[in-house]
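Of the protein chains in this complex, one is absent; all others appear in place.
Read from first to last, the chains carry the letters A, B and C; within each, the first residue is number 1.
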Amino acid sequence: MLFNTVTTERIVRTRKELLKFQFRLKKLSLSQVLLGFSLFILAFLVLCAIVPSWIAPYAPTDMLTDQLLKSPSLSHPLGTDQFGRDVWTLVIYGSQQSLIMGVVSVVIGGFIGTFFGLMAGYWGGTIDSLFMRFNDILMTIPGILLAIAISVALGPSFFNVILAISVATIPGKARVVRSQVISIRNRPFIDAARAVGTSHVEIMIRHILPNCFSPLLVMMTIGVGSSILVGTGLSFLGLGVVKEIPDWGYMLSQGRSYMTVAWWVATFPGLAITLLVIVVNLIGDEIRDRMDPKKSRT
Amino acid sequence: MVKYILNRLIVSIPVILGSLTLVFLIIHWLPGDPAQMIAGDDAAPERIDYLRHQLGLDQPLWQQYAVYLWDSVRGDFGHSFANSQPVIDRLLAQLPATLSLAALSTLFAIIVGFILGVLSAVYQNRVLDYIVRVISLLGVSMPKFWLGILLILVFSVHLQLLPAIGNGSFEQLILPSFALGVTGAGMLTRMVRNSVLEVIHEPFILTLRAKGLSEKIVLYKHVLRNALLPAVTILGLLVGEMLSGAVVTETVFSRQGLGKLVVDAINQKDIPVIQAAILITGLFNIVVNLMVDVSYSYVDPRVRKTG
Amino acid sequence: MKPLLEIDDLSVDFQTAKGSLNAINKISLTIGTGEIVCLVGESGSGKTITSLSVMRLINYDGGYISQGDIKLDGQSLVGLSQKEISDLRGKKIAMIFQEPMTALDPIFTIGSQIVEVIVRHERISKLGAREKAISLLRRVGIPEPEIRMGQYPYELSGGMRQRAMIAMALACGPELLIADEPTTALDVTIQAQILSLLRELKDEFQMSILLITHDLGIAAEMADRVVVMYAGKVVEQSPVHQLFENPAHPYTQGLLHSIVTLDNVRGLKLYTIKGTIPSLSNLPTGCRFHPRCPYATDRCLSEDPPLQELNGREVACWNAERIDHLAAEFFGDTVAPTSIELTASEAYQRDAFQQASEQPLLEVKNVKKYFPIRQGLFQRGRTYIKAVDDVSFEIRKGETFGLVGESGCGKSTLGRVLLQLEKATEGSIHFEGRDLIQSGANDWKATRKDMQIVFQDPYGSINPRWKVGDIIGEPFWVHESLRGSVKRAKVESVMELVGLNPSWYDRLPHEFSGGQRQRIGIARAIALNPKFILADEAVSALDVSVQSQIVNLMQDIQQRMNLTYLFIAHGLNIVRYISDRIGVMYLGKLVEIAPTDELFRHPAHHYTKALLSAIPVPDPNRKRSFVPLEGEMPSPARPPSGCRFHTRCPAATALCREVIPELTLISPGHHAACHYPL
Partner (left out) sequence: GDAVKEGGAKDTVGAQATGTVTPGGELVWALAGTVTSDSLDAHKAGFAPTTRVMRSIYDSLVVELPDHTIKPWLATSWELSSDKKSYTFHLRKDVKFHDGTPFNAEAVKFNFDRIIDPATKASSSINELGSYQSTDVIDEFTVKVNFKSPFAPFLSNAAKVDLGFVSPTAVKEYGDAFPQNPVGTGPFKLKKITPSSQVELEKNPDYNWGPSNAKHQGPAYLDKLTVKYVEEEATRVSVLQSKQVQVADIIPPQNLVALKADKNFNVQETELLQANFTLYLNIQKAPWNDLKIRQAFRSALDIDAAVKTIYLGTSKQGWSPLSPQQFGYTPTRENAYKVDVAKSNQTLEEAGWIKGADGYRAKDGKRLTVEVIDTQGNREKRLDLIAIFTQQLKQVGIELKVISLPTGTYTDRRNKGDYDLIAGSQFSGDPDVLRQLYSTKGPSKQNNIAKTNDPKLDDLLEQGYLETDPEKRKTIYKDAQEYIIDQVYGIPTYVFNYSVASTKDVKGITFDSPAWPVFYDAWIQK
């Protein structure tokens, strides 16, 4: 008897919990699922970048000369490349440079572009004209030429490749930020801040910048992929130190001539780039949504 | 309007001049002697000197600059260091291929971008929306040479539907335009989605519905036209990129094009060609942006006034 | 009277992320043919949603009709598909929206937008539709309609846009016209024009009108019957006279009572309904009004009162009968002139008024502000918008100076120049004897401390991304470099002062109601104990009851902190109530300055007179015979010669056209710039 009530109680309880759980599952919207997925992938990629040796089954420099261009199999889940290296391992090791190249250059470009856009948009007048004309000039110069100039000025190095990519993205970002700043500059709350006595610098940093973020974020997240590829392109045009461990872009561009016989060599690094871009974008979208004060708490 | 256009063109002169000057300085500052490159690695020194003199490279920099500017003003872009051909001929030879590729891929980007963008906005937060969003991101992020080769393998080798290379016919244009347009299409999709969503929640849309207009008219006549503006801006940028940044596509599909020409010229230090190419792409960009702005004012009467 | 529209037991729900939300709860109302019914209620009470439901447009907003029926001419609208209902929209029911600025598609001409609706509903050629559109535009009083047809919304003024909207609504001769706050965005003078137009049109076309407003003055002027809504429910429905004479519901009483009229005794605290309208997701039990109701009983707490017949009207209140009886008493209590009590503030002001005559706090001399109009590359700055043109006046310590005038006359610009948010083109401004325009950067920061501003738009003037605590604390951050808990403590005390709950420190602006947001703006302005506050339309955007709360608050603070106000508004009732002296602006010029009572009693300038006559009076018995000001204000880029008002002045002569009248003293303290003062 006693036993019986206890069990029924338990059954009732677990059923309730089950219902609750189902309810929660249902409430998880598609966007939350996607966000979770994105965060997971990104975290994984970052982990790969930091401690590739924990994850990768082989060493990246292992050249198994008897295993050239083998298609995906159990021992090589993504196949092997033209050196007999394990593609899965390479993708993992390549994440470090690729992430840095993609993310850092976008951030540097965003930073400088924002600075110029902010200055031009906020001060207007002559400063605006000067900055924007210079910006236009930069835009007309081929990226490669700029990159070569940078490499010659600073010497070839991984960081300078990143710098070169960044420079190429500055004009676009400056433009976007400027237009955003101009639209915000005249909003009443900026006047309000001025009326309170807030200095120009603080107005720019504390009031205007946060409101420019959304379009900038879109540009930046979209730019990650092309930065990786441009970076690779530049290292061919004579800007880089050819690394022992290739980044994704390098693998992709080298592997592409094997597409006809070993599609996996180029495809997986390519997918890695695509995945990174998608994931970064989904997260960016979500950040934007959350930064939108109206959506944050309702 | 004419005055506006003139005004805009006048304003662009310093920009073009500035970029030409900057390019001139960069190229001359970069190491590497064009004379040596033409003569080859093992050329005798006297030959190199002779060439340098021939090309005017032994003159002081300011003099070269003055000569160059004066020639440009007169419309004489000089002769290519690499093959002594008038630069203008070399560039003009590439233009049709570049323009047709840019035009078709822009068209592709517009069609796909608008259709997907509108669909995505109308089905906001539903499965279709998510699918479209991921597709658009795929478009934005897919490496072009990988996509290009994939297209060749699928459509040219396996299905044998379309030619992979060449510059002439429309068929030869399809695959490269697709490969080049995909990025633009992805960007536009995102852009159109956003602006359609913004417009769809504007108060005047309610007015339109209150008038009893059908959804179709509301969406296609009013919403879309209002949403066009930001999309057109992106389009301007895209066209610019397609004109000068199609190197990868041109390489994979063995096409002619300004993109490749410029890269080659930079590698060969073919200074006159670089300068002229920048001038031409610069002018094109100005024209494209002008067209964008003019079409703005066509789309949005408010702009017309300030213009 | 045969009912044209019958709403029966209608409920509307919204589908939101957190489940469904009931926005309208079982409301019923009818409109007879040729009748004007006014729907009134505070902001957020569900008026717009009701009207959208009638149009079945609510579905586009994520809402749906969950219960009840809507019948037009006996035909049920609820069951119709969107396609079927769209045949009726614009044809049998038409709607005018609140915001004329945003209710028109910006990229199509006015003409094409009108033609569009005619072609949609009538078998008529494009040309015929065009002819018709032109005649409609002419009918609603738009001059030169042929030209206007080809213009875009941005090329028209607000009043003209609203007229175009009306023309569009009338295009197919609707039987029912729904006008959702058709005049809130407009000036008093234009408002008067539009309202009289609506009345004429109603008579001409035998339409029924559902007029939505929160301005009871308008309701009194226009309505045959009034329906009062509160938090998604109808709480009272009655003929207009009865409602104003004998309001039955405590909410209606409160509303009526919080109106500021020309009769309000200045200095006396304004009546307010305590609290704010509840949010839909958090409705009180029982009667939704009970937390704010002075008569609430236990029953009100638990049971929702139904709408019941009471002496020829319908009321939803358990205590209706009792209150009906009490009503006279209730009013007598405050209206009786005997009970006038000078508030401390008023007494203080009296003193100050005397003292201050020698010592102005703010002295404005010949201030001009011209905005250059850019016209392309080569002729920059040839022409100017003369937003403020040679204005001189002074504000004494401790007084409240009111500044009134139509939209665009330069009030805000003048205010911005005073606060150095805009550089004056010419002239001098002295604050406590200091020249503000000449002073250097250090001085400037100190001046900021002393001079503050409360902005018109409570939402736009606060950074939407900032926490309320940071917004109010910004002055502390800037001037006293306070951070963290020190700042928090200070901010909380200021929040307390303006009646904001200090525990809301971390909330974001959008989580506040309009009234609360305005309090945030005020809190920020008073944080540093300024001497002078410019209130630029600080209450214009608010509801009657909230408006009263804010005005009370401002007066309260003035008294406590010894403040001087420059109060800019176009709502003359409020200005009259709050100001000691008033300046009237027209097209960048000050045309009259006088002590408040003097101005209202003896306006000297013809413009002032016209302004005063345009104020709607919340008394159905005193339907005005006003002379609306003809036409609209000319462009400040090309002001008329001579007296700028001559183009609209009934008394204008050749002299007015040529000679600019000087601001001259016509009686003690009363200046006017008119050749022929009244």
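Following the convention adopted for this analysis, a contact is a pair of C-beta atoms (placed from the backbone, for glycine too) under 8 Å apart; a residue touches a chain by one contact, two chains touch by 3 or more.
Computed from a predicted model, the values in this text were never measured in an experiment.
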When the whole complex is taken into account, which chains on show are touched by the absent chain?
A, B
Quick one: which of B:V11, B:A43 or B:I217 touches the chain that's been left out?
B:A43
For the chain left off this view, which of B:S19, B:Q94 or B:S136 is in contact with it?
B:Q94
Touch assignment to the omitted chain, from B:H79, B:R133, B:R209 or B:H222, lands on B:H79
Return the single residue from B:L20, B:L51 or B:A231 that touches the missing chain.
B:L51
Need a quick check: the contact residues on subunit A for the chain that isn't drawn.
61, 63, 65, 68-69, 82-84, 148, 151-152, 156, 235-242, 244, 254, 256-262
If the hidden chain were put back, which residues of subunit B would touch it?
30-33, 36-45, 47, 50-51, 54, 79-80, 82-85, 90, 93-94, 97, 145, 149, 152-153, 156-157, 160, 163-167, 251-257, 260-261, 267-269
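We adopt the following convention: only the chains that are shown with their structure count from here on.
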Chain centre separation in whole Å, for subunit C relative to subunit B (CA means):
51
In angstrom, rounded to a whole number, how far apart do the mean CA points of subunit A and subunit C lie?
48
Enumerate the residues of subunit A that touch no fewer than two other chains.
none
Residue set of subunit B touching subunit A in the complex reads 12, 14-16, 18-19, 22-23, 26-27, 29-31, 125, 127, 130, 134, 137-138, 140-146, 149-150, 153, 157, 187, 190, 237, 240, 244-245, 248, 262-263, 266-267, 274, 278, 281-282, 285
Help me check something: in the complex, which residues belonging to subunit A touch subunit B?
29-31, 34, 133-134, 136-146, 148-149, 152, 172, 218, 222, 224-225, 229, 233, 237, 249, 252-253, 256, 259-260, 266-267, 270, 273-274, 276-278, 281-282
If you look only at subunit A, which of its residues touch subunit C in the complex?
187-189, 191-199, 202, 207, 210-211, 291, 293-294, 296-298
